[in-house]
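With one protein chain removed, the remaining protein chains of the complex are shown where they sit.
Chain nomenclature is as follows: A, B and C, assigned in order of appearance, with residue numbering initiated at 1 for each chain independently.
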């Protein structure tokens, strides 16, 4: 069930199309796919309230917990059509806990053989605010006003990004802080990468 | 403008009624009251996504920053009709920053003569998850799935709760941690009060 | 007992024996055992400056990162001669990083088959201040003024407390918050346990 939700969520984002049977599901009570929304309902909702996201900076850490590498995704942006770099990111569904949303979105972006060490505390290292208009803050998302709780998540196991994420690159903190790389991150997320490395003591 | 938004927000929550002209405003672009939603639109939205809130534990602090008193509101609950205790709490509107939402909701609940010292960092001391079904977590909200970013906010000046908040009580940390008082807090917010005092080092 | 461990900690780990030559080593430059102090030097130092400690609340977490159990040590207190409960705790040595101190003290108290997931960020969930006089704060240490950086540390593997720690007990958050158990924790550390559970969202 959890897996099915994840798959549907992925389909929704990747294809931007909705089958009729899924739309109908919102008529049933209780809704078997509570987090899932039709394209129309999602657009409408995006015009009404800030949409809650979770985001994660995947990391490889040494035995002492220090970051050795951070993972950056390379993928096609639904927003711009360009190939851009990004972080693990996804909506919190209706009825879903933040921990479950984090786990689901990490699995969605890094694959089922990645073993994330989810944080003990639900307190994020930063709260990212994306506005539809560029320039209001360093972060922006043309689709919506979004608020993301952002976490650093050490990951073991193998990371095999799924279909829509073309590549996962592991970078040293020094490489990750290269201005040209930071500038490549979608929606201003270079800022989040800098904040993640500052918080973990790896900012150089 | 900011004040107007606050007033409208209050009306919405307190009376659950919406004038036609306000509903119409959603047809204009850009929307002059972006955060404001009709009762129907809000209900519908609540069934689709988690709703983002900010909450604040108002405090009086000494010169060294240590909490001397925490403020607890006594008011009629829209949810239950009963008189209950609660914290400063309110929605983040579409297009509104977290800082602005915090400021607006503090002014709404504590009045215009209260001077909050808003936090320097947008990182909350805890993230509160309210589910519509009781028992899932210690926190619950029968109206919706809500996620609140919760802050401790030192306040100077005079606090005069507005119409719908009947009373503001200042309690010492010791008084605030009385089990009977904690149990009185609406939706399980006694948990948040304990977390606030733990984070500030005042938990005894 | 505690005293002896603190004094011989580094030497013990490195060489497994403490002889007169180690004491003499403080005459050499650079000191090959920088963290190690003679009983006299430690007493003198304790009268001069606050002593820096790291402390850890060991935890067992589920796949979503949520605390299932917290580990509490049962051992003989050097301070009172009584059998008391305590947390993982130890000095940061001269020249030693906080991460290394945390790792060393966890291994000292939980054994070499325990695999701690050390925190990614060096920011503790709380800073504990122990004063020699009881009553100044909820925390006290008759030996010294100590300041501890306190972390929640998920642990996998087997925990076999070494000789001087008689027993490690895994408690559910609910069991850990029993007032009688909290009161048993040495030096007022029941406060730290409550803070750890509040920070991780497990305070009930």
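Keep this in mind: contacts are C-beta pairs under 8 Å (C-beta built on N, C-alpha and C of every residue); 3 or more make two chains touch, one makes a residue touch a chain.
If you're wondering where the values come from, they're calculated on a predicted model, not measured in any experiment.
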{"item": "For the chain not depicted, the shown chains it touches", "value": "A, B, C"}
{"item": "Which residue of C:66, C:86, C:105 or C:126 touches the chain not shown here", "value": "C:126"}
{"item": "Chain not shown: contacting residue from A:69, A:143, A:162 or A:194", "value": "A:194"}
{"item": "Interface residues of chain B (partner: the chain not displayed)", "value": "59, 61, 63-67, 97, 99-100, 102-103, 117-123, 125, 152, 154, 199-201"}
{"item": "Sites on chain C contacted by the missing partner chain, in the whole complex", "value": "31, 37, 41, 45, 47-52, 91-98, 122-127, 129, 131, 137, 145, 147, 149"}
{"item": "Missing-partner contacts on chain A, residue numbers", "value": "126-127, 138, 191, 194-195, 198-199, 201, 203-204"}
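As a convention for this text, only the chains that are shown with their structure count from here on.
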{"item": "Chain copies touching (chain A, chain B) - same or different residues, decided at half shared", "value": "same"}
{"item": "Separation of chain B from chain C, taking each centre as the mean of its C-alpha atoms, in whole Å", "value": "38"}
{"item": "Distance from the mean Cα position of chain C to that of chain A, given in whole angstrom", "value": "37"}
{"item": "Centroid distance [mean C-alpha coordinates] between chain B and chain A, Å", "value": "27"}
{"item": "Chain A: positions in contact with at least two other chains", "value": "97, 122-123, 125"}
